[in-house]
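The structure appears right after this line, and notes come after that.
Just one protein chain is left out here, and the rest sit where they should.
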Amino acid sequence: MCGVFGIYGHGEAANLTYLGLHALQHRGQESAGIVTTDGKQLFAHRAMGHVIDVFPQEQLARLHGGSAIGHVRYSTAGGSFLKNAQPIAVEYSRGSIAIGHNGNLTNAERLREKLEAQGSIFQSASDTEVIVHLVARSTQRAVEDRVADALNQVEGAFSLLALSPDTLVAVRDPRGIRPLCLGIVPGSPNAHVVASESTSFDLIGAEFVREIEPGEMIVINANGLKSSRPFESKPPKLCIFEYVYFARPDSTIDGISVYEARKNLGRKLAMEHPVEADVVIPVPDSGVPATIGYAEQAGLPFEMGLVRSHYIGRTFIEPEQRIRHFGVKLKLNAISRTLKGKRIIVVDDSIVRGTTSRKIVKMLRDAGAREVHFRISSPPNKWPCYYGIDTPTRSELIASNHSIEEINSYITTDSLAYLSLEGMVSAVTASRHGEAPAPLKTGDSARRLPIAPAAEEDHKTFCHACWSGDYPIEFRGEPAVRQMRLLEA
Amino acid sequence: MCGVFGIYGHGEAANLTYLGLHALQHRGQESAGIVTTDGKQLFAHRAMGHVIDVFPQEQLARLHGGSAIGHVRYSTAGGSFLKNAQPIAVEYSRGSIAIGHNGNLTNAERLREKLEAQGSIFQSASDTEVIVHLVARSTQRAVEDRVADALNQVEGAFSLLALSPDTLVAVRDPRGIRPLCLGIVPGSPNAHVVASESTSFDLIGAEFVREIEPGEMIVINANGLKSSRPFESKPPKLCIFEYVYFARPDSTIDGISVYEARKNLGRKLAMEHPVEADVVIPVPDSGVPATIGYAEQAGLPFEMGLVRSHYIGRTFIEPEQRIRHFGVKLKLNAISRTLKGKRIIVVDDSIVRGTTSRKIVKMLRDAGAREVHFRISSPPNKWPCYYGIDTPTRSELIASNHSIEEINSYITTDSLAYLSLEGMVSAVTASRHGEAPAPLKTGDSARRLPIAPAAEEDHKTFCHACWSGDYPIEFRGEPAVRQMRLLEA
Amino acid sequence: MCGVFGIYGHGEAANLTYLGLHALQHRGQESAGIVTTDGKQLFAHRAMGHVIDVFPQEQLARLHGGSAIGHVRYSTAGGSFLKNAQPIAVEYSRGSIAIGHNGNLTNAERLREKLEAQGSIFQSASDTEVIVHLVARSTQRAVEDRVADALNQVEGAFSLLALSPDTLVAVRDPRGIRPLCLGIVPGSPNAHVVASESTSFDLIGAEFVREIEPGEMIVINANGLKSSRPFESKPPKLCIFEYVYFARPDSTIDGISVYEARKNLGRKLAMEHPVEADVVIPVPDSGVPATIGYAEQAGLPFEMGLVRSHYIGRTFIEPEQRIRHFGVKLKLNAISRTLKGKRIIVVDDSIVRGTTSRKIVKMLRDAGAREVHFRISSPPNKWPCYYGIDTPTRSELIASNHSIEEINSYITTDSLAYLSLEGMVSAVTASRHGEAPAPLKTGDSARRLPIAPAAEEDHKTFCHACWSGDYPIEFRGEPAVRQMRLLEA
Partner (left out) sequence: MCGVFGIYGHGEAANLTYLGLHALQHRGQESAGIVTTDGKQLFAHRAMGHVIDVFPQEQLARLHGGSAIGHVRYSTAGGSFLKNAQPIAVEYSRGSIAIGHNGNLTNAERLREKLEAQGSIFQSASDTEVIVHLVARSTQRAVEDRVADALNQVEGAFSLLALSPDTLVAVRDPRGIRPLCLGIVPGSPNAHVVASESTSFDLIGAEFVREIEPGEMIVINANGLKSSRPFESKPPKLCIFEYVYFARPDSTIDGISVYEARKNLGRKLAMEHPVEADVVIPVPDSGVPATIGYAEQAGLPFEMGLVRSHYIGRTFIEPEQRIRHFGVKLKLNAISRTLKGKRIIVVDDSIVRGTTSRKIVKMLRDAGAREVHFRISSPPNKWPCYYGIDTPTRSELIASNHSIEEINSYITTDSLAYLSLEGMVSAVTASRHGEAPAPLKTGDSARRLPIAPAAEEDHKTFCHACWSGDYPIEFRGEPAVRQMRLLEA
């Protein structure tokens, strides 16, 4: 889980990249980095922490020049060290280059072994360093050709930005698994921006132009913007999890409003799994839009029955005396007066290990709930993601090893139901076609529109491997996790 | 604006106070302090910043003993300095004492001058220091009698905690302007807790017992808990602003659920000021419950049309290039797909200066809104609070100097309406009587219950001076703001 | 142990005070504070740590105005807390005042009890707070009269600075136990400076004018500088320990160069306690001047046989495996090649607990020393100081409980000798009369001038209680250490 942002041709490149990364902070809070160029040198700064802490004013002031790329990163199993922070910036035979990407390569280990056999040395466990080595070893001349050359050797998911002193390159892998979009800055005729999500354009006052398409490479330099397709074409496989949970609700990805998609997921969930109840409540904040959709479709009142605290830090001191459900209580609290004696539907976007859900159910029962029905706006999460979402291993995913019955029993719900795979694809697909449903003056049933099943083609458009196990990119066995030989301690 | 928490007779007094303050963090983020006692000495630590930063583990470990009081504070006009942080702990002739309070004294300046004339010296601008001096000069013997003696000399609003090596005292002023409640800790037979809001009991697993009543003093020591009424009785004047905006929605104050009160404010607002529209959206997060109430009553769809970012720090770097509505954009973003072409009702709890509201309206119009109607779940805010809420001066309050027409024009809304004073009191009062309205299976009109006008008596129960100018505690002219002669720089 | 610095009438008051305190850093490294005034308000900042860390540029910039006083402090038995940092600044009936002092009161506890009985409250264990209360309760009008009034009630040692918006007051106690001197700033006609030691004048380019005399009060305000003698006259009792160890060698105190005094102490020591040896070495850095004097007088070569590291911090990580004399090794290392096979005289200024001396002897023997003779340039330290030097209790002072024989045996020296009390006074006194001895071209015996015994009067001039137990200020029994009832934790 990462976010990228790039800008070409703007006097405030570092400042706007800083703001752009801030708007992508939900995609990674572990480390942040920006590399700028003044046309001659690259200027780089990366550090652990939130964007706002990594880049105080005096730091930004040292990042000179009119073009920049930036990156925010979430910790993955490999460990959370500065060396793995991006963008990675190096010097090589043809000059200097910086690369940052969102995604994961499935043949990184094999490429790395091959490169090491040729004498390459590695300073991090990052896939990005493999790409950088391939760029350095390419026999092509132009930086964009070297990048294309390198990426033609890798397999996996990537939305990648590369910056040389004169050129900004933005590429999306042939299946388009991770999002990437293009914009312009009003009032700065030559300034272009690229980002993981459109919400970062909103913050800096840029205008969304279009998605960068699966397999497309955009090259921006003194000659303007050029689009090409350097890869063999493959069927698109957009990550549907972006809509379900990962992206910000105010982003639009591949023509689909994330907020509307979530509402439709909730509506479809209500169609598939209705239940007699008095009130529908979300697990805040990510579950709110699906809950609004569910409540609307079910004709039930929507309530913010759980309040979320926004003052939580990482190093919270736990009392020695055991407090019931302590961890969840720091984050959530139930509003007893609103829930007491009621039959409650709780809508969440996923159940990972089940421990948090179990604590939420207990908290609701302590608050006086008569019945608690959990509804999940995606199918059971059974498979790990190998394309850039940081998921637990199969043994940790409760749905990998337990039936829905068993999970229901573990989390002590009165009923538990997940959205079907078909329903999920239909709901997201429905959000693409045209605008949101026509508003009506009263809460009548007209808002409870049916959601038509998705076309066969639509099903093929998305990667839903974490629910279906249907991985679009083959690999031989479970990808070997590299035995780390060097640890930043 | 402040929050207090106290505990008597528990082995983890410092840890639980830390958690209790964390749950009250919304009442003050400027400074935090805890004073504990082991029966002989007091142990004190206060610092600027959030609870989690002020009290790392090794700091808490130095706060020994089984009783504690804590305080969180919001900066007021007087300035934001460590010296003003509470609790204030001192040595005096009869030993040591710590005092923290939420509220404001209206005769502090006169008392201070009198004390100084008698040789007292002051190290802060805090009202609390005045109280401490009065306690030190009291001729009474028992600490609770000294506290009562001191508080009988002050005028104003206070919910106060005092800690001596052997006694915890909790007092609420005769009018009960600021909240204060009492609880017990299950499994610790002698442990009592007191706090500004009941939500802090939920976090530590304590049970709510009852409100501390206006004019009541609770003394807890080795002899158990004792209640007394040391002040001349006065009509209660509970601060209604706690319900409208200040308290956490999961708290219950004086028998009224804050969340339900806010929903009823929204419902009453919909009754008083309906308007043809397609959708109702809140200004998140505080406006959400009132918006749910408005939408429910109006029979209109509720949407989270504005997304709020939770990664905002204080020292944000603003780009030199002017970005439209930059400040608001850091915090809020509109979901264009959901709002485009629609007639929108925006519900907020108040308009202070009008500048933010104006930016929100522009942001919504940029997102494609056809019409924007602002609805405020309280009356126009015209008067400053002298009892502990940090409000701007009259010249800054837009409603002090402008008609609703003028404000509507300034913030560029299609229509603007405020809840009436009568409606506000009725809505809050209605929330007290019994439970929330009976839930119904479908969104029919049965939920749109009428809210009966509040009884004459109910009107008198609340302080609503910031809207009505009807100040329950007299003072001669506007209280002189002390000319600070000493600044912590 | 503390240092004070003050300046009146200079545009860079805060900056120059910062530098002045830096030059006095050896007098206290625990906390630092500066209070300035612009003629109306006082601006204060105090914090734990070294001057350079307590006052970053932006902090200094907030300390406005043309007059300032500053303070550096060393931790004392009472504890090392921010509240005890000075200057203490308060508001009282007649305005605001800040006070900082170097010294110790012997009747502080009694005064405090009396003040508390009258209703005063205390926030620290500091003597200074007692003085501040006395100033606040004085019935005098002018600030200098209030200060004089207050100080006439205290007993003990003090060199004190007080700052009000219009006046700087500098006072030295009637016995003049602690040093205090006066200077002017060339180019700033009205600017005066006062400081504990003259070395701070050198750093800021100020010129030394004269000592402030025992019992003298200097008042500087818009009317210029005025000297008065508000106390009953007493025989002077200058602290001789300042010359032996505490002051910087480049300071001149009461007309005596500290460096020359130390050299004479070494010379006198050589006269009193000669021994057959090959080389004389100091315990660096403080023992160097006495060692030069000893070597010169003895006609023996001087060598820097012990090297001192200047990179030592407080929180050094000690290895688990026991390293011989680890603590001393971090600070000192012996130069084996220079010491091997030799008979060595080591000169130090004092032996406190004996543990460090013992380790140094072992280190020298490990380096191959044939004989090790310790010579101490002051008498055995047997008594604690009650006038501002932070000494251990009697039970910790090895010379309180052991004969010189026993100490010699404990630290395993071949011989050990201390300078006599008479010799110490003679050596320091001799340094006052005229210049240093006339230089001669060759190292002949002419430099080995006799040091005449000090006159009877000279003996009476100094306080040497820590060696003689002859305390110039009486007190009833060992001063009660206040039972702290309030701890900053």
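Should a chain be cited, it is by its letter among A, B and C, assigned in written order, with residues numbered from 1 in that chain.
Quick note on the criterion: a contact is a pair of C-beta atoms (placed from the backbone, for glycine too) under 8 Å apart; a residue touches a chain by one contact, two chains touch by 3 or more.
Remember, predicted model here, so these are calculated numbers, not experimental data.
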{"item": "Displayed partners of the chain not shown (whole complex)", "value": "A, C"}
{"item": "Among C:95, C:230, C:249 or C:392, the residue in touch with the chain that has been omitted", "value": "C:249"}
{"item": "Listed residues C:229, C:324, C:353 or C:460, member touching the removed chain", "value": "C:324"}
{"item": "Residue of C:19, C:48, C:82 or C:184 in touch with the missing chain, whole complex considered", "value": "C:19"}
{"item": "Contacting the left-out chain in the complete assembly, out of A:136, A:184, A:209 or A:275", "value": "A:136"}
{"item": "Among A:222, A:452 or A:486, residue touching the chain not depicted", "value": "A:486"}
{"item": "Residue ranges of chain C at the interface with the undisplayed chain", "value": "11-12, 15-16, 18-19, 22-23, 25-26, 50-53, 55-57, 60, 187, 199, 202-205, 248-250, 252, 257, 259-260, 276, 278-279, 285, 288-289, 292, 296, 299-304, 307, 309-313, 315-317, 319-321, 323-324, 329-330, 333-338, 340-342, 435-436, 439-443, 447"}
{"item": "Missing-chain contacts mapped onto chain A", "value": "36, 40-45, 59, 62-64, 89-93, 95-96, 113, 116-123, 132-133, 136-137, 165, 484-489"}
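Methods note: only the chains that are shown with their structure count from here on.
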{"item": "Chain labels contacting chain A and also chain B", "value": "none"}
{"item": "Chain of greatest Cα-centre distance to chain C", "value": "A"}
{"item": "Euclidean distance of C-alpha centroids - chain A vs chain C, Å", "value": "63"}
{"item": "Interface hub residues of chain C, defined as touching at least two other chains", "value": "none"}
